[in-house]
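The complex appears here without one of its protein chains, the remainder shown in place.
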């Protein structure tokens, strides 16, 4: 989205500054690359210092150093459980992408389906999925399946909404290009609707990935003998708050990892939407 | 999005069919209006029949009739608690809108902020909010505040993502219209970025509303003496599964109600994006 | 009037009704305490809430508090009264499962939440009943899935509190006759249960307040024991979602299985045998693999109790 | 004789019965197979609307639209259309934009996968013909306005449609590029003989290219004049400076002037 290198063409980037400013540009790019790390490190520092300064008890909020220690100490079970959660989430998320795309296209391209399905979907999605997990467990037994389904159920909706909106707001001019060729509805969706909706599809993936993790983890806390959710449950049941936070941190890491994957795909596919420029509203030199 | 009446101008709707087809059109519009009801009623019927046919035990899945009965029986406390949840959710959601808009604009308009904040936000949002509630309780005490904060924390992210994407993918041609006037960055965002992002902002509200409910309810199950979450906790701790489902159903209803409100505002503000047409990909007559 | 916020051990149910009776009688107010009674979220949460200062006093099964103290040596959560001396911890199996004695549980699968006290103190049960608890397989489920798992036969048994599991199973269609219930206490597990908790710092700063709250909680148990229906009525008035029939039964089970131990009937509520308590602490520490460091006097302070004659049960 | 394209007394209204804008009212146009017809008229008179009606993109409120013997209810496969705005798809390169119709229209659609190289060569040739060689892999927003318009023209031609609808295809071009493309268009028409309907503001262009020029009235648009151009083919640029040529443009000029004044 805010990438400066573009798919299929590097010839499109606006000069971000006059040539004389190159050194600054270079350092800006470096800054951009370094910034997430700086933010994270800064956050942890503030946290560590805050916890120590106010001597917050460990069972309230453990210091990052304590969490890292716990992470290292329990690295084997953490990796084991993280792997399980990652797998569950990825599968549920994968199903959600397919389902979200298909249903999004249907809802976005027909006001009948839109009117018929949207309220029901909204209603369903207002329900906390924790409440649905027990039913899934009773139907599918304890294990991976309920977690996958939960990850799916929780994450398809953001995808669906954005795909539907993307399809429904395609500029009629672009649609007419295909219609004028006598294109079938399916072709119009494939050649105009979906490409046009891509930037928003990828935006929705950012949301969907995070909620997919939330979904599989809450399912694991309700009924599972594996996964980060289970690990956090065990940890909290023995007051091991640092381990709980280690589980949260690992989840966050996995979320970011999945985001990076999605981001790479996004940059390849939606460079056109930002014309390969710095995606900002700012002037090239402003 | 798929509205046929447009903001400020009724003169824009495509004729959806040749005049001779009017009666069919009329019945189609009626169908559209009736469809959500039909779908809901159909769903409940299938559910009821299924439960009876397979004599599913009540603790697995109570029949709708049983749920409605329970809803009626406990109507006074349900309304009481629903009101609390609605209030909590609305407040948290309101804060999320403001915060999501502002942060979305920042992230969407600066690749520096984008790069610095996005990974951190993704990481944070991958964490199940249930795990954060206890900390909030320690800081803010048991009651409404943690629930409001949870609703906020869980629902700002979808808004932020879509606003940021909307701002970042504004067509450079439109941006240049303002830039050529020497407009300040703030003006460009207000006059082009935000209007352009509106369809996606409203799309995100659909997601955000539903997760806001999820947020306040899970907070209520962890720390509150009021609200639908509390009700469901009480109900589930004595295995009153029909009452749990009654709570879920009321939540779904509230979600739909908030959606309808958002939808009305949306239709007023984003008619331009669909050119006031049936939002479909279909030909006027196809 | 001193403000005290008090957290219960669980949602408002039959076993929690007594506190409301005491409050309705005006016991706290008369003693100069303006008490706020909040629902709880499990006995494990209470010591944490007290240690963080979110609440000044609370109610909870003593075992999680023992563990909390042992694992956080700096913390100073103490009990000022043990209201229910009998432990509600049980293992429940179906009567037709072929499990006749606790030893038959070996190699079987039990369902319970990770934080379930019955599951966490299962080693104490194993040691007392003389079987190898390590051969048991556990299935981690949330509380609302525990009993359905047993009903649907997906596990051989569950652990939990008799006050919660038995009414739940009845609601799911398994009456007492269909069940075999192993009370940990019946096999010699030396455990106590629901206690009035606070921090030592608060108690030393506000001795009268703590004494009043402790006295009134005992008073509440006396009242609720003498008038169970009145207790449920108070409960219904407080929590409109209450189902009186279920809660009446729950309270009755609490009276029968947890409150009326021989010692309490003979010498009054919160009459504590310190040797028993010390052994109980040791068994908890053993169950969690902790060193035996906590002394009974460190965790139970009898000095806030009213005199024994004010602690006798009123009924009979 | 039945015509290939037959618009009969059509009315087209954007929006509702009372509030809507009536863009066309009683417009009639007949074009024989293989004819080259131009439509001229004042800005906003309904030329683009007429094109949308006859391509089936927008349904008419009254009257009939018949193309190739069948009433037009939805857009036809046999049409190639260049819109007034280039409307290239921004996520496709210029080459991919030009090749779009091949992915949609039979028989190319079915053959595209196997004969990709051949079709791609055809697209590249077309692009070269309009002066866009070397820009095949650029995205539309990397082209100038006139270049976009030329790419859009290629897209209308690539699948060699029977009916070509061109809405001001040369409007954004300088005179020389424009005149060059007139020649290209004329060659193409004379070899393949598609039916062409061209909207233009340039009377020289209309007379150079068309067999017949229709003049539209101001909105609501209808045909007020038709002028057959019986100049010999192939026509040359020099020919546009002859007296017979300028007489025709002059005549059309007057009619448009009237049409505008009447509004």
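As written, the chain order gives the labels A, B, C and D, with residue 1 at the start of each chain.
The rule is simple: contacts are C-beta pairs under 8 Å (C-beta built on N, C-alpha and C of every residue); 3 or more make two chains touch, one makes a residue touch a chain.
Keep in mind the model is a prediction, meaning the values are calculated, not measured.
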Which listed residue, D:12, D:27 or D:40, touches the chain dropped from view?
D:40
Give the residue, chosen from D:14, D:58 or D:245, that touches the chain omitted from the document.
D:14
Suppose we count only contacts with the excluded chain; which residues of chain D make the list?
14, 21, 40-44, 46-49, 84-85, 131, 138, 142-147, 150, 168, 171-178, 201-203, 253, 256-257, 260
Identify the residues of chain B touching the omitted chain, counting contacts across the whole complex.
8-9, 11-12, 173-174, 176-183, 187, 191-192, 195-196, 198, 270, 272-273, 275
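Convention: only the chains that are shown with their structure count from here on.
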Intersection of contact sets, chain B vs chain D, gives A
By Cα centroid distance, the chain farthest from chain B is D
Looking at every pair of chains, which two share the most C-beta contact pairs?
A-B
From the mean C-alpha coordinate of chain A to that of chain D, what's the distance rounded to whole Å?
46
Using mean CA coordinates as chain centres, what's the chain C-chain D distance in Å?
86
Give me the residues of chain A that touch two or more other chains.
60, 138, 179, 192, 221, 270, 273, 275
Can you list the chain C residues in contact with two or more other chains?
52, 144, 148
